[in-house]
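Working notes, beginning with the structure itself.
Partial view: only certain chains, each at its native spot in the assembly.
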Amino acid sequence: MKNKFLALLTLLALPIFAFAEDTLNTGDTAWMMVSTAFVLLMTPAGLALFYTGMTRSKNALNTFTMVMGAFVLAFVVWIIAGYSIAFGANENAMLQNVFGGFNHVMLSGVSWTDLSGSYPTYVFIAFQGTFAAITVAIASGSVIGRMKFSTWMVVVALWGILVYAPITHMVWGGDGALLFDAGALDFAGGTVVHMNGGLAGLVLAILIGKRAGYNTTAMKPFSIILTAVGAALLWFGWYGFNGGSAFGANAIAGLAVLTTTIATAAGAVTWMLIEWFVYKKATLLGVASGIIAGLVAITPAAGFVDVTGAFILGIVGSFVAFFGVVKLKKIFGYDDSLDAFGIHFLAGLWGALATAFLALNDKELLWDGPLKESGDRMGQFWVQVESVVVVGLWTLIGTIIVYYIASALTGGARVDEETEHNGLDESVHGEKGMNL
Amino acid sequence: MKKIEAVIKPFKLEEVKDALVEAGIEGMTISEVKGYGRQQGHTELYRGAEYVVEFIPKVKIEIVVSNEEFANKAISAIKEAAHTGKIGDGKIFVSEIAKTVRVRTGEEDEEAL
């Protein structure tokens, strides 16, 4: 796959050289267009329902709007500049480490006839745009119920440029990009998407503070049925997310489809069992949470591991996320409203690190890096650690900056007390979730 | 005239209604309420957060009858039909109604019932 990226980048940077082997393959093109649609569905339907169901009824529409609004705005930002920063090839080698430049602002220099390997570059751009848009939408889960919608919109726009695009460049940006050169393995976005979005959520949650009544009043979810449907749609869309990250309808995509299903099913069964042992009850929210934990954990490894690896990733992923959601949050007392950090960051972190040990030592699957070159698993592990630390720090600092700018531009990030009491649906959007 | 308000367990509604109709009472108004009392609620569980549900779903029945006799009939009917013997079976309250009007006809008091 790395070769695909390379081919793509070369193509973009040096449009004069046409590669003989770059002809459109209809099967690959069909799969990548389908994958784009699948990943799209994950945000305004999957994630939106997943989060809306978990929020209190008075914030249900606000939650949905934060996710859907984030998606459309982030996608616009992606086309305007995000793509260029992420996948452009900067002539300055130093900058190329983290920043692809502005050559492709508004997709200038890209034509509908350009190919990215065996399918149109335009499809690659749309596909990657849905990744950019879901990542920031994930973060919304941590600040539900208290952030101004206007602040959130500014956060979304800035974050797409300052945090998401550079991180994507570092990991997937081709030759000269920091973590790409280091040989980090991140098949479909364990670091880029899940750790990134989950950590941004935590940072925002801490900066904006807890919801009024947190830990003293009951905050009951609107409807777990919506959450479960959201989880099912996320699962469905994730075939595009992981399968599409093989960039073609090939055997690696097939592997990703299978490992994704196994890890997810195993993660869900695990969460049910944990609940059964701890509470003597298996909840639907638990099954749904296990599904997401499994999906997140397999993401960085989907095209690298085998059946056993998939089972391990899913099972341990559920334990890690369960711990994050049930224990860690209580210990540190932050208010990660819908557990974006607890699930996406932690399971993503687990997957990213475990990939070093679980990836098959198979040169046809691996990307360049210590493991492929010399079967050096510990070397690969340190590269994974490096990528986790770099991404983590960038997100941490970037999100803090973005938060303060957004807060300043919109006169404070937090809604007033009465609005929070009455719920954001009424005051912020002037709508009601349900009129029976 | 008397007003009888009874708070009962929701799944007993059908039986109570039948008992009342049998006792000759043909009009009533019901609403969904929540009760707090000796009966302990269950615990709800959401991702490790446990909420004790202290307010338990109940149904309130309101019946206005023309006299003491009917009131007593109604009370016995409810007492019997709503009874399970377990905590939380509910309560019956009786109060005085000064006037009744039927909107459709304008009839008043006993005639309106």
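Labels for the chains are A and B, by order of writing; each one numbers its residues from 1.
Methods note: contacts are C-beta pairs under 8 Å (C-beta built on N, C-alpha and C of every residue); 3 or more make two chains touch, one makes a residue touch a chain.
It should be emphasised that the depicted structure is a prediction, and the values quoted were computed from it without experimental measurement.
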Number of copies of each distinct protein chain, complete complex: A x3, B x3
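Everything that follows uses one rule, which is that only the chains that are shown with their structure count from here on.
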Averaging C-alpha coordinates per chain, one finds the centres of chain A and chain B separated by a number of Å equal to 53
For the complex, which residues does chain B have touching chain A? 44-49, 51
What residues of chain A sit close enough to touch chain B in their complex? 54, 218-221, 224, 275, 279, 281, 283, 285-286, 289, 322, 325-327, 330, 339
